[in-house]
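Only a single protein chain was left out; the remaining protein chains are all shown in position.
Coming up: subunit A.
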Amino acid sequence: MEHIRTTKVEQVKLLDRFSTNNKSLTGTLYLTATHLLFIDSHQKETWILHHHIASVEKLALTTSGCPLVIQCKNFRIVHFIVPRERDCHDIYNSLLQLSKQAKYEDLYAFSYNPKQNDSERLQGWQLIDLAEEYKRMGVPNSNWQLSDANREYKICETYPRELYVPRIASKPIIVGSSKFRSKGRFPVLSYYHQDKEAAICRCSQPLSGFSARCLEDEHLLQAISKANPVNRYMYVMDTRPKHRMQSWWDTQKDIGRIIVRISSKIWSDERITESDEKKRLNAMANRAAGKGYENEDNYSNIRFQFVGIENIHVMRSSLQKLLEVNGTKGLSVNDFYSGLESSGWLRHIKAVMDAAIFLAKAIMVENASVLVHCSDGWDRTSQVCSLGSLLLDSYYRTVKGFMVLIEKDWIAFGHKFSERCGHLDGDPKEVSPVFTQFLECVWHLTEQFPQAFEFNEAFLLQIHEHIHSCQFGNFLGNCQKEREELKLKEKTYSLWPFLLDDLKKYLNPIYNSQSQRFTVLEPSTVSFNFKFWRNMYHQFDRTLHPRQSVFNIIMNMNEQNKQLEKDIKELESKIKQCKNKQTDDILTKELLHSIHPESPTLKSSLCFKEQTLLPVNDALRTIEGSNPTDNRYSDYAEEFSKAEPAVVSLEYGVARMTC
């Protein structure tokens, strides 16, 4: 690789991120074409994929060397000290080049070779079939049909080829509506609820500067509401916060909507009516002020709702603030919570969750179809649609279903993964943790409903890892059209089969698929239910985590149980064989044997020692006495920094004995 100036630097120190007394590991730093590798003196390896690097920073030279701070997109932060400034500079420059590629073709996925042949690769790509998924939902049916309007990406470049629309919506209506909508993203079906016959549809905002009404768009919305035989009323959810919309109206004079802002207290009926009234008044006032509202009559049978999810820029800076707070050395509890509050991160998560709950409730309680949109209909809309479907349909809470959900609502509908994750060296303002928020919402659901999900936290973390890794083709590009142009299916591999290969790691041991109660999730959104996701944002800060994981133990135990069940079957058949043999061999002893197996005298006489069946828990249970210096309270007493190897080894001796 032409960017690599130096491949190996020795005597590099890796600083502990939180330690105030500069505890460090010394080792060797290697630079490969795809990874940065640090091997410390205990031969422990730290691999960092170049694509994971979000920023590289060279700090001012110190006496011990030149500090290099690398922040990763998976929230790993490493702090190296390179002894010679020259080396540091070389690494710094190389990493700058390597972490920001200009072309898709330079990404890891195009060189990654897991030794599969073409048919296996193709099979991997065919694992998720969206047509199959729509069939599972029950479309096409008498009300919904597959439209070929976008077969050549002529109407909308960022939509997939196959789109489902109301059967009564003709092609001219679709074309007309798409001209009225930003980026041509006209209302299409995202999820169809078979029992309620209600649909979740998605689109983008109406085009700004378009001051007249658009009859086709009105017709299409009519068609959607008519496609629901149970409830003619439908909701249009604008996921943007109201105050932002007002200022936007002021400038754009766009055809607006009637504001029916849904507060977070949406579930309390009484308050809804009360606040609805307020909003209606508000909307009237706005209309009187000449802000160009569309007459509600134009869109009959429609209720407009606002839910306040902020835009990608707010989200980006919110996460930045959060990470800044968390990275502070010697963080106090108060600073942590005030930082958490001022970052607003959990508030944003809650807003997404509230919107999804509103969506689910509209379908479950009112049987109403819902049309969701934000500005372009690929960020907040994807969050709300996918999370809403997840609440409604237990299939999406399985491993396979979750993959389908991501493929459908995120990848196919054109969430701009490459821009949002900064795969290429592009506009930093396009980067935003939208998908991370979605994963976090799912994590919050798993916390409230531990038995409702087939997958576990590790699955979410692994997916998060790979949206940035560029190791697989799934998340490259910004829409289906771009992916086809890149020939991803021929040149790269799909992530999903690799996840399925490791399925054991990602299964939730206490998953309850039978429970009927879990068909629709109704999470509580009282604030105290939202917690900081330590395992995501401090995934690599081992010292902050519990030293023993109940979850892992249960997971292994579950595995062990399966093995044991097998063993039992095997043993039983062996015993049977044995008995048969003996009965065949010696008929006379037959009687004796039938008594023997349970004979107590024999049992006690046999000096039977129970065997260790599987070494399952060993690795997990070699409990760490951990190191007090890891745990943030060694910060005051410098004289405590003496080494204590003898004591430690003694402890581990005990550990081996008793665990």
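Everything below uses one rule, namely that a residue touches a chain if its C-beta (ideal position, glycine included) is under 8 Å from a C-beta of that chain, and two chains touch if they have at least 3 such contacts; residues count from 1.
Note that contacts and distances are computed from a predicted model.
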| item | value |
| --- | --- |
| The complex's invisible chain, by UniProt name, from "RNA polymerase III subunit GL", "Exostosin-2", "Transcription factor TGA1 isoform X1" or "Myotubularin-related protein 9" | "Myotubularin-related protein 9" |
| Among A:L207, A:L331 or A:V520, the residue in touch with the chain that has been omitted | A:L331 |
| Residue of A:K487, A:K504 or A:R534 in touch with the missing chain, whole complex considered | A:R534 |
| Hidden partner interface residues of subunit A, rising order | 18, 264-265, 326, 331-338, 340-341, 344, 346-347, 350, 448-452, 509-510, 512, 524-532, 534, 538, 543-550, 553-554, 557-558, 560-561, 564-565, 567-568, 571-572, 574-575, 578-579, 581-582, 585-586, 589, 593, 596-597, 602-603, 606, 608, 610-613, 617-618, 621, 623-628, 630-634, 636-637, 640, 642, 644, 647, 650-659 |
